[in-house]
Every structure is written in C-alpha cells, then in structure tokens.
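Left out: one protein chain. Kept in place: all the others.
Now for chain A:
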Amino acid sequence: MEDYYDIDSILAEDQNIKCVFHRSIPGLAWLEGGQDDVLKAGSRIDIPFWLARELIGHPQGSVEMEIETPDFYGTKVRNGLRAEATVVDLPKLCPHFFRFGAHFLQIIEDPKLGEVLEKAFKDRLQTTMDHTQSGGMSNTTEYLQRLDETERELYKAGLESSASVHQWNQHSFGRIRSAGEVLLKRKLA
C-alpha cells in the first residue's frame, strides 16, 4: 500500500460499518458488547472498516458475512447530492466522505455509488476553489463547515497558493526563518 504511512488514509478507514455474520462464533461476543461468550448468527454488529475488510473473504476460509452499505451512502443522500451537491453537509455524515468511499468501493461492487461520488466531488470542487481565490466571501465560514477532510486539504492548498502569489507580489519571498518557526509552522515558501 503506497499510503501505508498516510494519516488521512488511516483515519478514513476508522469508519464503522454494520456487518452480519451468518454463523455463531464462540468467543467473539465482545464485538457486540454482549456478555455471554457466543456471538450469535445473524446479529448485526458495528465494526470498523479496517476490521471488516480483513474478515470478509479470507483466502483460507472465513465465516460468511455480509456488509451493509452505510446510511450516508444511501438513497436519500445520493438524491441530495444529485440535486445540489454544494449544499450537502458532508462532515456530519462522515468526516472522510470521499476517501472512505474509495476504500469502501474496493470491497463492494457498486458502480452507481462511484458515479455519484465522482460527480458530487467535481461539483463541489469548483465552488471550493472559488472561495480560496476571493479571500473570503460572505458565506465562506459556513461553507467550509460543510467540507469533508479531503476537500479541506484542497481548500488549504488553494489558500496557500493564493497567499504565495500575494507574497511574491510583495517581494517577501525567501525569508530566513528561525528554528522555532520551522518546528511550529508548515512551510509557506
């Protein structure tokens, strides 16, 4: 995995999803928070994505299980995204909406979901970048609250580049910085 060290990828996989095991498994009841030993067949449990991904279809054989598509990829949200993508509040649904979608689609076959995500991303990108260039329109802060993590990174990158252009215009590029500054701030120049 080329993103082994990537913190965003790690956090995106932390999302919980619901799974159903088709057989009873002794000794795993704590997954459900249950008291007795056996995890009964057919019980819906909430486990993190990184765990579900390893359990499903292990080559040496594993207990059959099903994964449910989480609510935030359901019909209601998809309709909302299709109608007007820039308005949908993504971090409320899932902080790493797009990244998690990419991981999720690796184990679940759902081409429609892929299309919906792609289109929504493109629609929102345009507006996001507009906000970086204009230096803060009236509704920027509320707009920013509706961005998921990936979009926030892009927004920051956009801000940095417009600040760099501004700096270049002011001839304040190439400033020598002190040790404290290097540790405390990300590079601007």
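Please note the rule applied: a residue touches a chain if its C-beta (ideal position, glycine included) is under 8 Å from a C-beta of that chain, and two chains touch if they have at least 3 such contacts; residues count from 1.
Note that contacts and distances are computed from a predicted model.
**Student:** So one subunit is absent here. Using its UniProt record, which name fits best from "2-methoxy-6-polyprenyl-1,4-benzoquinol methylase, mitochondrial", "Release factor glutamine methyltransferase", "Checkpoint protein" or "DNA replication complex GINS protein PSF1"?
**Tutor:** The UniProt record for the chain left out of view names it "DNA replication complex GINS protein PSF1".
**Student:** For the chain left out of this view, which of A:Val20, A:Leu51 or A:Leu154 touches it?
**Tutor:** Once the missing chain is taken into account, the touching residue is A:Leu51.
**Student:** To test your reading of the contact rule: which positions on chain A touch the chain that is missing from view?
**Tutor:** Against the left-out chain, chain A lists 4-8, 10-11, 14, 21, 23, 25-28, 31, 48, 50-51, 54-55, 58, 60-63, 170-180, 182-186, 189.
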